[in-house]
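Note that this complex is displayed minus one protein chain, with the remaining chains in position.
Entry: subunit A
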Amino acid sequence: MTRSRPAAPVLECRGVAKSFGGFAAANAIDLAVSEGEVVGVIGSNGAGKTTLLNIVSGHLKPTKGKVFFRGEDVTGVPSRTLARKGIARSFQVPQLFPTLSALENMMLALSLVAAPRKSILSRFDDADLATAARDALDHYGIADCADSLVSELPQGVRKLLDIAMATSAEPDLVLLDEPTSGVSSEEKSDVMQRLADRFAATGTTVVFIEHDMDIVRRYASRVVALTDGSVIADGPPEEVFAHATVADVIVGEPLPEGDA
């Protein structure tokens, strides 16, 4: 997949801050994510990870600072507009349509975002749309569950379906909020490997929040560590995990005295 505008970072946050009353959830965060990077965001609970994702995805407006997407100021732009611009997002709790089957969920996602050329008043139960949806599910390895209702699906499949729907329009930037939370330890690697393969194939830029440090070490090309709403470390995984505060506060395994 070729990208023609490598100059501007795909995502750039400049001094992004967010306060809820007197509580500062994000504190002057600076972050630039380049084309094709897979950035893992780590931090203890309340560090501001989801707040950062909420701001970037248009769910929250920052109190201060600016967000740029491919050089365009998108601060405070609603999530639906960002989705059309190419920013997709999955959620910690999968956001699906529970009364529909997995196939119908995917068909709806495709018909709303990925196939805008076809009229919104065209027939929903269209054979071409169903085939495209099945293919999309197959890319994530969940085509076998196509005809099951969402309420009957295991958590790992729901996570993948949530991400498959979010990425149905082949976005430039994918934001994943804890893609393996609630997934059994057996399913975790499988879920992440499928995602990694998929995003590597499409060259998609990814920012993901994760609590499982093994997952972050294995799949992130760069790690950003947050504490109390501020970035305390940013760089290759081995550097960030060698940071004393990261090891102590976030990973929970303080470095030996000599290394700190």
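Methods note: a residue touches a chain if its C-beta (ideal position, glycine included) is under 8 Å from a C-beta of that chain, and two chains touch if they have at least 3 such contacts; residues count from 1.
Going forward, contacts and distances are computed from a predicted model.
Novice: Can you pick, from "ATP synthase subunit a", "Branched-chain amino acid ABC transporter permease", "Cell surface protein" or "Hemerythrin domain-containing protein", the UniProt protein name of the chain not displayed?
Specialist: "Branched-chain amino acid ABC transporter permease"
Novice: Looking at A:Ala8, A:Val77 or A:Leu100, which makes contact with the chain not pictured?
Specialist: Reading the full complex, the residue touching the unseen chain is A:Leu100.
Novice: For a quick check of understanding: of A:Ala166, A:Met192 or A:Val231, which residue touches the chain that isn't displayed?
Specialist: Within the whole complex, the residue contacting the unshown chain is A:Ala166.
Novice: Go through subunit A and note every residue touching the omitted chain.
Specialist: 57, 78-81, 83-84, 88-89, 91, 95-101, 103-104, 107-109, 111-113, 118-125, 130, 134, 146-147, 165-166, 168-169
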